[in-house]
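Below is the structure I would like to discuss, written out as C-alpha cells.
Only a single protein chain was left out; the remaining protein chains are all shown in position.
So, chain A:
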Amino acid sequence: MTALVLLDHEAGSIKQPSRSAVAAAQKLGEVHVLVAGAGVQAAADAAARLPGVAKVILADAPAYDHALAEPLAALLVALAPGYSHLLAAATAIGKNVMPRAAALLDAQPISDIAGIVDADTFIRPIYAGNALATVKSADSKKVITVRAASFDPVAAEGGNAPIEAAPAVETPSMSRFVSAELSKSERPELTAARVVISGGRGMQSGDNFKLLEPIADKLGAAVGASRAAVDAGFVPNDYQVGQTGKIVAPELYVAVGISGAIQHLAGMKDSKVIVAINKDEEAPIFQVADYGLVADLFTALPELAAELERS
C-alpha cells in the first residue's frame, strides 16, 4: 500500500499542516508526496528532506501556480493508479482540491480525519465535533483530508528522498487566478502556533485587538478570533477559529471576550490548556476553560501584558 500526500508549500518550505498529513499517511504504508506549483524546486527539495518520505513527485508548471482545484485534481487523478490512498491536510487547498479529485475517481472523500483505525477505517468529527464517527470506506481508493491538529507533524528535516518529475497532464482552462490579498504578519500561523490568543465580540473594535499584541509578542502567540469578531470587521477572515474556520490545538489557548459558542469550541477545545477572560461568569467558555478569569478585558489585558513583562 502506498499513499500520496499533496503538500501545501510556501516560499520553498512545507507547511506544518501538510507535515501532519504526512504523519497520518505513514500509518497507512509507504509515503510519496506531491509538490505542485510553478518554480517550486525549492519546495520539492524541502519535501525530500521530510523524514519517512520515499519519493517526491514534482509537478512544476505554470498551470499549477496558485493551486487551482481544476488542474490539481486532474493531476491527482493522473497519478492515482499508483496509490491506495490520496491525502492532503484539511487546509483551504486540501478542502478545495481533494473532493474534486475524489469525484473524478468515483470515491466518497473522507474529510477531516482525526484518527486512523486501519487502511479502510477512519475517525472523523461530525456536528461541530460534538460527535466522533468511525467510518469504513468501501471505495478502492481512499481520498482523505487530515485534521492537522490531530496528528503530530513529522520533522521538517532528516529525510533524503529522490525527486521525480510528474507526467504532463492536460490541464483544464476554465478557471484563472486573478489576485490575492493575504494578511501579513510576523507572528506564527494559527494552525502551527504553540500559543494562540483569540479575541471575540467583546473586543469591540479592530483597534482594540492591539491590546492582544504585547501579550502575543511575549508568548510567541498567533492571534485568532471568533466569527463575530470577523463578521464585525475587527480582523480578517483568516483569523477565524471554529467549526467553519481554523481548527487549532495549541499548548495554550487564551479566549478573550469570547462567549464559547459550540461553533467556536469546535475549533479550539482540543487545546492543551485553555484560559478564558470574560466579564460574564456564566459564559459557556468557562465550562471548557482550565483557568477562568472573570474580569473586564479592558483592565485585564493591560495587566496581563504588564505581568508577563515583569516575570
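To be clear about the criterion, a residue touches a chain if its C-beta (ideal position, glycine included) is under 8 Å from a C-beta of that chain, and two chains touch if they have at least 3 such contacts; residues count from 1.
In this text, contacts and distances are computed from a predicted model.
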* Structure fact -> Matching the hidden chain's UniProt record against "ABC transporter permease", "Phosphonate transport system ATP-binding protein", "Dehydrogenase" or "Electron transfer flavoprotein subunit beta" returns "Electron transfer flavoprotein subunit beta"
* Asked: Hey, which of A:7, A:116, A:230 or A:248 is the one touching the hidden chain?
  -> A:230
* Kindly state which of the options A:54, A:135 or A:249 is in contact with the chain not pictured. => A:135
* Asked: Which residue from A:69, A:119, A:163 or A:249 sits in contact with the chain not drawn here?
  -> A:69
* Name every residue on chain A in touch with the hidden partner chain. => 66, 68-70, 73, 91-93, 95-104, 106-112, 121, 124-139, 172, 174-183, 191, 195, 219, 227, 230-231, 236-238, 243-244, 246, 251-252, 262-263, 269, 272-275, 281, 286-295, 300, 303-304, 307-308, 311
